[in-house]
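Missing here is one protein chain; the remaining ones are kept as they sit in the complex.
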Amino acid sequence: MEQIFFYIFAIATVASAIAVISLRNPVHSAISLMVCFLQVAALFILLRSPFLAAVQVFIYVGAVVVLFLFAVMVLDLGKERFGEYLHHQRPIALVVVIGFVFVMGFTILHGSLDAQLGNYTEKALVKNTEIMGKLLFTKYVFPFEVVSLLLLIALIGAIVLAMKEKR
Amino acid sequence: MTTWLILFIPLISAVLITLVTRKQKDLSSYISIGAVVFCFILSINPILNLLQHPHMEPIQKSFSWINIPGFHVEMGTLLDQLSILMLFVVTFVGSLIHIYSRGYMHGDPGFSRFFACLSLFIFSMFGIVLSNNFIQIFIFWELVGLSSYLLIGYYFEKPSASDASKKAFLVNRIGDFGFILGIFVIFQATGTFNFIEINHILEKGGIPDSTLYIAALLIFCGAVGKSAQFPLHVWLPDAMEGPTPVSALIHAATMVAAGVYLLARTALLYHLSPDAMEVVAYIGGFTALMAAVIAVAQNDIKRVVAYSTLSSLGYMVMAMGVGGMTAGMFYLTTHAFFKALLFLAAGSVIHAFHTQNIWEMGSAFKKVKTTGTTFILGSLAMAGVFPFSGFWSKDEILTATFTSHHYFLFAIGILVAFISAFFMTRLVFVTFFGNERYHGHPHESPPVMTVPLIILAVFAVFSGLAGLPWFEPNFGTYIAGPSHGGHGEHGFNFFVAGLSTVFVIAGIALGYVIYCRDLDKDPLEENALYKLAHNKFYFDEFYDNFIVSKIYNGIAKICNFVEVNIVIHFFVNGFAYLTRELSKILRLTTTGKLQHYTLIMVAGVVVLFLLFGVL
Amino acid sequence: MSIFKKIFFIDFIKGLSLTLGYEVSKSVTMRYPDEEKWAPYQRFRGLHTLNRDAQGRELCVACELCAKACPTKCITVVPMEDDKGIGISDRIAKVYEINLVRCMFCGLCEDACPTTAIRMGRDYELACFSLDCAAADKKRLLAPREIPQEFEGGYVVMARLERNKEGINIKPDLTRKKRWW
Amino acid sequence: MIPLSHYLLLSLVLFSIGVAGVLLRRSIIIVLMSLELIFNSINLSLVAFAHFLQSMTGRVFVVFTITVAAAEVAVGLAILVAVYRRRKTVYVEELSEMKH
Partner (left out) sequence: MDINTLIEVALIIVKVIFVSLILFTLPIPLTWIERKVAGHIQVRLGPFRVGPHGILQPVADMIKLMFKEDIAPEKADKWLFRFAPLFAMIPAFAVYAAIPFGDKITIPIINKEVTLYISDMNVGILYILAVGGISVYGIILGGWASNSKYALLGGIRSSAQMISYEIALTFSCIGVVMTSNSLSLLDIVKFQSGTILGFIPNWNIIYQPIGFVIFFIAALAEINRIPFDLPEDEGSLAAGYHVEYSAMKFSFFMLTEYVAMVTASVLAVILFFGGWDAPLFMPEIPIFWFVAKVGFFIYLFMWIRFTLPRYRYDQLMSIGWKILLPLSLLNILITGLFLL
């Protein structure tokens, strides 16, 4: 059962990811991106991380892709039909990427990059969110603060950048 | 804790005024006045404590600031007799001047800025007074210089004011350069910056006399700059471009006294180096005489007072030089009162007449009675007439000079007393009596200005009694030089007192004879000496034409040659050329296109994996 | 006070209570064509009527004063002699026509009439499908009205929607009347 | 039961697609989207490891990654808008001021 779901989600993920980089219209790309993110969220649920799945939907689907759409619409890029939308460096790039896939795939399959599923307690799964919250505010409180500061800076930076210069 | 509080309240006030109350002008003055008055109230406790325990141990509170092996600097406060006295002078005179300023600066567009700078100044002055080591005193020394610069250049839209502030700043730098060198010499010799530790080491001895001599002279450089001694005295008269309360606070009562305070603080050093003391004494004496002579020939009321300040500072330095530390500090205290009084009264006079030229005043004593009375009281104190405070303090200096067998300096002292009495008489008569030369309607200043005047006048008259030699304890009980264990040298010499009184009365009489008439201009104007003095002995011109244009420009020309031909043409441009030629080759790799870089990056990862991971 | 207002949304609650009050109040509309009809006041100036006296004689004597008084000249009167006693005198209107397209229902004809023959009536449903009805002839003007002259109007009466070949007609039932206020 | 390597392979494929997008597309907005794909592949592998190793650290780290990604998109798109406003182009290779 779980395997079926995994393969459905995986195939959908890959397909929508390919759609992201191959569609000509940025709006369509953004929609594919959204679909891809939703699939990843579903995979997170398979990986017993409902909180992360919700966060993924919340931030990626609910905010990031909307932001992309927003930018596309504000700049009105959707109507531009890109003449040549791929690069002249296409062949060499494809070679490199495929080489990358092979190299890394080889490493994953033949390396020791595998782990058996440890015996986990149901409690850890149910109380997932609570444990994560406690960790965030105890062990990882410093990174947490740093990241929140970063977010604040990004917020201000984005506002400053996007603001029209007043003359 | 109290000392830290005293130190930082003015800073907080300055910051508050700068950040918050620039628009609410009244509020900013209240904050500033409140801060300094609060400091005064806080400083009452140490004073009472001192009065009860004359031989109190110095209280140090410090924390480590820079701690490198072999180099330890701390931040701290030192509360001993000397600093408590200065604290009292600064807070007391400062409070009165702050209150006075509220009236004097009323309606000025930069009102808040003024009070912010004033608070900053008070903060830095406290820093000097309370610091327990050389580094800290130097920092606050410079901060005082900065705030003095800001306040002299307060009317920065006037070219003369901005020039004066620059001049003050630059001239002070020369002295400060010597000062910091002196600090390093001392550190080299003793390995510490802390005053008390230095004193302990000095008492133990073992430091070569030459080192002490050099250190003492270099530190004296700082005092020369800040206290405007010859040859760096040129900035002080120009500093009168600032608002009058500033002149009173900074350039009469407190900051210029910092040099004297420094000498007192390092008195042991000088005590161990008699040669240096000679230098100090003669420079002080020369300054006193020169400034007194110049003061005779000035027509600007503030400049007259400024030169008299210069002369008084020379007096104090001379006292320090002859070992009369108690006398010097006593004179510093009384001088702070009557000179602040004179400046504030002069400010009040300027407020009334809307001019600074004494030849455009006159005959207005009845219109400005309070100001006039207090001014005359201050002048009497300045002239050293019995029994005003000036008499007692000056007498002590003369006694100290006399008893230490510096008869030449003693003669100079007597002469200066005579000239001081003369020009103060001149100032009073020309300003307030004689025929009417003013325009408009002079009027008395508001109470916010006159009340501080009256308080200061009371102190100018009676503060001399604190040093009355027949009482025990007196001033010297608390402030004692290093040579005299517990007691100051409040000897009283009837010969000295009599001689000085005779000369003072002679000076007043001469002034009365010459100036107590209806005059339109100075009767001595045609005199050659007068002209020389009127032009301040051509010091400014000498500095401009000889030092700056000949020596300084010559060095500059040599430096310019070296820099342009060797540094710029060979090193800088040569390396630039080399770099440019090399970069022409390397530039080919930067296409500026993001995706090229990314491609190479990913390819690099693949290659690395092929090399190390897979194979 | 204003901060209190802001914190507790006083104005918002006032608005809500106002609308709630209206919600529970009676509606002021009438279901016009189907069930109810507005019976106008007597002073209403609708389609004209030509009156008769108590004996049923036409009051109009074709003096043409109304035609003279009409500012839009929409009244056409052609007099004729008559001895049949149709009118109150021996002069009656042969043709009495009002062009309703031009008429602006000012009521001056009514004022000018010496015999109170012409009166502004209370019919207001004057729309029609052909131009025939744009001119009201004598027959139409003389015909009795659904709301008689004496009826004191100014309220809603029940009505019935009637469809026939000529179009739609709303028949009022003057006995069942109501006021909404 | 799905082995860890499956998740890792999926993550790798997603990553490679992202890289390919960065390398191949000319529109800067698609490049940014591809970057998001890369972020997601990393998140996926982190969560997979966290799940299989029974460790919370990976999941916590994903929270940080998502935050950083959100910040990156906000700033990136703001830059994009600013650049587009000035240069009227969104093609990456036309924005090559950084050379020389």
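Residue numbering begins at 1 within each chain, and the chains themselves are lettered A, B, C and D in the order written.
Here is the rule we use: a contact is a pair of C-beta atoms (placed from the backbone, for glycine too) under 8 Å apart; a residue touches a chain by one contact, two chains touch by 3 or more.
Here the structure is a predicted model, which means the values were calculated and not measured.
Trainee: For the chain that does not appear here, which of the shown chains does it touch in the whole complex?
Mentor: Output: missing chain touches A, C.
Trainee: So which of A:A17, A:I31 or A:A154 would be touching the chain we can't see?
Mentor: Of all options in A:A17, A:I31 or A:A154, contact with the hidden chain holds for A:I31.
Trainee: For the chain left off this view, which of A:A54, A:L94 or A:L161 is in contact with it?
Mentor: Per the contact definition at the top, the residue touching the missing chain is A:A54.
Trainee: Touching the hidden chain in the full complex, which residues of chain C are there? Just list them.
Mentor: With respect to the unshown chain, the touching residues of chain C are 9, 12, 15-16, 18-20, 22-29, 31, 34.
Trainee: Could you list which residues of chain A touch the chain missing from the display?
Mentor: 25, 27-28, 31, 34, 50-51, 53-55, 57-58, 61-63, 66-67, 69-70, 73-74, 78, 126, 128-129
Assume only the chains that are shown with their structure count from here on.
Trainee: Cα centroid separation between chain A and chain D, in whole Å?
Mentor: 6
Trainee: At what distance in angstrom does the C-alpha mean of chain C lie from that of chain A?
Mentor: 74
Trainee: By residue number and range, which residues of chain A touch two or more other chains?
Mentor: Each of 87, 89, 93, 96-97, 100, 104 in chain A touches at least two other chains.
Trainee: Using the touch definition up top, name the residues of chain B that touch chain D in the complex.
Mentor: Counting only chain B, the residues touching chain D are 587, 590-595, 598-599, 602.
Trainee: Which of the residues in chain D end up touching chain A in this complex?
Mentor: Result: residues 1-10, 12-21, 23-27, 29-30, 32-34, 36-37, 40, 43-44, 47-54, 56-57, 59-60, 62-64, 66-75, 77-82, 84-85, 90, 93 of chain D touch chain A.
Trainee: Using the touch definition up top, name the residues of chain D that touch chain B in the complex.
Mentor: Residue positions touching the partner: 19, 22-23, 31, 92-93, 95-100.
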